[in-house]
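Apart from one protein chain that is not included, each protein chain of the complex appears where it belongs.
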Amino acid sequence: MVVYTGTGEPVLEAKDIFAGYLPGINILNGCNIHAYPGELIGIIGPNGAGKSTLLKAIFGLVPVRGGKVTLKGQDITNSKANKLVQAGVGFVPQNNNVFPTLTIEENLQMGLFLRPKLLDERLEAMYDLFPVLADRRNQRAGGLSGGERQSVAMARALMMDPSVLLLDEPSAGLSPVRQDETFLRTRRINATGVSVVMVEQNARRCLQICDRGYVLDQGKDSHTGTGHELAEDPKVIELYLGTLADEV
Amino acid sequence: MIKTLRGRATLTIVGVTALAVALAGCANNSTSGSTPGAKPSTSTVAALPKAATCTSSDDATTTFKLGTFLPLTGSLAFLGPGAVSGAGLALSEINKDGGVLGKPTCTIDTDSSDTDNPTIGNSSIAKLLQAKVSAILGAESSSVTENVLSKVTASPGTVMISPANTDDKLTGISKWYFRTAPNNTVEANALGSQIISDGHTKVGILVFNDPYGTNLRDATQKIVEKNGGTVTYGATGKGQEFPSTQTTFSSDVSAVLATKPDAIVIDAFDQTQAIITALASAGWTMKNTYFVDGNLSAYPKLAPGTLTGAQGTTQGVNPNSAFKARLDAWYVKNEGKKLTTYSYAAESYDAVMLLALSADAGKSATSAAIQPKMLPASGSTNGTVCKTYAACLPLANAGTDFHYTGPSSIGPFNAGHDPSTGYIGIYKYNSTNNFDFVSAVKG
Amino acid sequence: MDFLNSLFTDFGAQILTSGTAAFAIAAIGVNIHFGYTGLLNFGQAGFMLIGAYGFAITIESGGGFWLGVLMSLLAAVLFALVLGIPTVKLRGDYLAIVTIAAAEIIRIVGGNALLEPLTGGVAGILGSQFQPAFQALSFLPKTGTFTLGPYTYPYTEGDSWWLRIVGWSLVLIFCLIVWLLMRSPWGRVLRGIREDEDAVRSLGKNVFAYKMQSLILGGVLGAVGGDIFVLSSSVQPDSLGRTTTFLIYTCLLLGGAASIFGPVLGALLYFVLRIGITDFAGQFIPSSIMNSQQIPQFAWIVVGVGLMLLVIFRPQGILGNKKELAFND
Partner (left out) sequence: MHFSRLSRSRSGSKKWVLPTLVALLLAFLATFIPVGATASAAVPTCSPDATTACVRGTLLDDDSNAVAKVSVTLTPPTGPEETEVTGSTGQWVFSVHEKGQYKVSVDTSTLPKGLKLAVASKTLTVALSSLAPAAFDITGSQTSDGHVVQQSATSLYLLRVWQQFASGLRLGLLIALASIGLSLVYGTTGLSNFAHAEQVTLGGMLGFTFAGVLGLNLIVASVITVILCALTGYLQDKFIWGPLRKRGLGLNQLMIVTIGLSIALEYTYQYFYGGQPVAMTGIIQQNTGPLYMTPISYLSMAIAVVVLVAVGLFLLKTRIGRATRAVSDNRALAAASGIDVDRIIRLVWIISTGLAGLAGVLYSLVQGGMQWSTGLQLLLLMFAAVTLGGLGTAFGALVGSMIIGVVVEMSNLVLSADLKYATALVILILVLLVRPQGILGRRERIG
């Protein structure tokens, strides 16, 4: 059962990925996902399923031991992160997603490290998108609130104007109001034509906004479908959403 | 991937080591060529080969096996060459003159290292005791000796003789322990008298916190005070000793100069060069500086004239230039380098001679036979005076009382196994930062 | 052949010394810290030294052997508390720096010239001041030697059979204790802390208390190692300094951290290898290339490079399990 919500060739594809941090111990065991241009992909799954690891593996932060990652048909398996940024992939990690001793503007500058000449132009664009950052541009990011940090982190990742944005649990640790803001902003960014692959703990909310979702279990993609399909799939509810509801 | 990585890492470590070796190598070669400190030419003296290394087939009662236990690595490594050459030369000359008990002597050379690395000394002592050596020469540091002494003196007991220990605590500590370094009250007496007679009554002492330094300081302070002088800095109980690992001396120099001393005694080891720099740059008149046996050596790397007029004391009468030439020749031939210091060479030489002659007199190369003959051989029975192994050997073989006196010119061992007397030479630095003999006093 | 024969005899002689046993005990202590709990204690020599001071000074001032042992252990416990309470909560390298600094402070203050009446200053406390109290407990003859194969040692004095028996028995006892402890729930919590502190905390365990217990236990072993060490030498502050701590870590890593016999095997092998390197270099490198002073220096270079290669290519050591070491980062 393959669902197409995008058109043409996938912009990002991960095939049969095996990866892990420690020698000999794999967290991902043959995981497959793909994203078409302009898609908003949500990845959900229980704790330890390998969601974040998958993003990191795609982004070259965790060594991929088997399988292949392609971006617009090009093999990017185990590419260094800076090469991927150059190729148009942006990544916002879950925790520690700002440089705390750097000012907001310096944080954004780091986001555009590879194209320093475009700095002024892109800064302006980001301050438009996140007006709250403009006033505090010389403030250290370490002193910001969680929501503001999330804004800095997104803005930093968008500095390079990526074609694919990888988001690792953007709503984690935020108040419900800020969570909503984040999801809306994600949708808005997606609407500008950026493909987004988002890992979320807040599964229901995620499936509501995404075009298509994957459920990861024990390092493998166990289910996929549109957000709606998954949210209503009894197996997914039983296996994952249900338990989540219990926990919460 | 892993394999190539391993290969690379190994290669790198080896490569970096090799690079360092190569870089340092050129430094080494060019320094060893020119040492103004070593005066006598070596060409005139025939160099003797080094005594063989003992093997397990050497019998403990008939072959004189010397175990050396000298600082080859660590913070006292700079004192190693002097003692190595003294002991090695003694063994070679003994072998040339017929050996001990008619057989050539052999040696087991081990590293005593320093107090920071006690396991090295422990391993070395374990090795020497396992080989049942006739006697052990060492260590140079009193602390290192104290660390291993209980192992050496435990049954069955092995003779240990140090060429350099000066700690008071070691006097009479065991029947197996001897030393050829005169008690430092002898040196302190000469040093203190010299300072007072040079007209200085306010003496600052830069002393390092080590038994060597503090013992000599205590004794010197006594002499200075007895003669109406005062110790303005570094006196006993003032807590002004600097740690032996210190490398910067500006605060100590500031402190000593603030006490307005007439004279300064540098009672230290290899820290001395940095102290000289700190003192001289602070405008101290270097001729009012006094060195001790631990640092009275040539400083060829300092600019000429730096030390002119400074004085110092060390054991022994006027160092015999022929003896130095023999040491030089031996060291160049057997160790491949020029000697830059003669510290404790004479004491090591005499220690080995006394051991060998005691073995001859005791008719056995075991420690048990050597131990009772050490005091008579050193002259405690007022025997016939003889100055070389060749001269003493017939007396020892014949069972006649003899009294060996060698280049260190120490007197007979007393009941505490310390040299009862010693000559202290007084030296003055010339414009080449080398020192000339002035006079000798007996203490 | 003669050379090899005497080399192997030397190996045996070295393995049997009480000093090797002392290092093995101290390394077992560090194994509890580093191997099982993940605590980076870089002041084990400080534990040895403070233990040895407690031991020797008590005996010297007439307290007797058993009180000396008690004071030694108390000193180590106290040292662990002072060091641990402010730092075990922090990241690993803070503990490393604080412990190495504290150990240096003990060493420097112990050598302070003004404290000479108490600690003997830099020269330290001579063995003859406190060793007789231990030797008096010996059930072997008080003098004379006993020969076993090629090895002749005194019954009771110095580095005696008596001391060796006690030292190596303690090594075995401590191995047994560590084995039992690490199988117990307590040991499992320690390993849990090593692997994921937060996870253990979330189970409601008091991580701080467990870490402190580990620090104290390993430190006490350090003190016992220090006591055994000085029973055949003397209490000198410089002997139990940074170099000794590094040496203990080398032994531990060589044998294998987080394994029961790793520290013991490491201590044995380290001393044997160093003698082997020195003796081989002395035997086969002509003096025209290296003189008698350069050979032991060269041996040290080999030891340093060897330590690097060991950790690079076999970080788990000889007996260790690679998975046990996966707790970093």
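The chains carry the letters A, B and C, assigned in the order they are written, with residues numbered from 1 in each.
We adopt the following convention: a residue touches a chain if its C-beta (ideal position, glycine included) is under 8 Å from a C-beta of that chain, and two chains touch if they have at least 3 such contacts.
Because the structure is a prediction, the values reported are computed rather than measured.
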Displayed chains contacted by the hidden chain, counting the whole assembly: A, B, C
Of A:Glu106, A:Glu181 or A:Asp217, the one touching the omitted chain in the full complex: A:Glu106
Interface with the unshown chain - residue positions in subunit B: 2, 5, 8-9, 11-13, 15-17, 19-21, 23-28, 30-31, 36, 39-40, 73-80, 189-190, 192-201, 209, 227-229, 239-243, 245-255, 257-258, 260, 262, 270, 273-274, 276-278, 280-283, 285, 288, 301-306, 317-319, 321, 340, 430-432, 434, 436-443
On subunit A, residues whose C-beta touches the chain left out of the figure: 21, 23, 59-61, 80-82, 85-86, 91-93, 96-102, 106, 109-114, 116, 142, 156-157, 160
Subunit C residues that touch the omitted chain in the full complex: 34, 40, 86-87, 89-94, 96-98, 100-102, 104-105, 108-109, 111-114, 242, 246, 249-250, 253, 294, 297-298, 300-301, 303-308, 310-312, 315, 325-329
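Operating definition for what follows: only the chains that are shown with their structure count from here on.
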Central chain (distance from its CA mean to the mean of all protein CA atoms): C
Distance between the centres, which are taken as Cα means, of subunit C and subunit B, whole angstrom: 32
For subunit A paired with subunit C, centre-to-centre distance based on mean C-alpha positions, whole Å: 50
Whole-Å gap separating subunit A and subunit B, where each centre is the average of the chain's CA atoms: 72
Overlap residues in subunit A, where contacts from two or more other chains coincide: none
Junction residues of subunit B, two or more chains touched: none
Residues of subunit C defined as touching subunit B within the complex: 2-3, 5-6, 9-10, 13-14, 17, 19, 23, 108, 111-114, 121-124, 126-128, 131, 143-145, 150-152, 154-155, 157-160, 229, 232-234, 236, 238-244, 247, 271, 274-275, 278, 282, 287-288, 291-293, 295-297, 300-301, 305, 308-309, 312-313
Subunit B to subunit C touching residues, read off their complex: 6, 9-10, 13-14, 17, 50, 53, 55-57, 72-73, 77, 80-81, 84, 109, 111, 113-120, 122-123, 126-127, 129-131, 142-143, 146-156, 167, 169, 173, 209-211, 214, 237, 239, 241, 243-244, 334-337
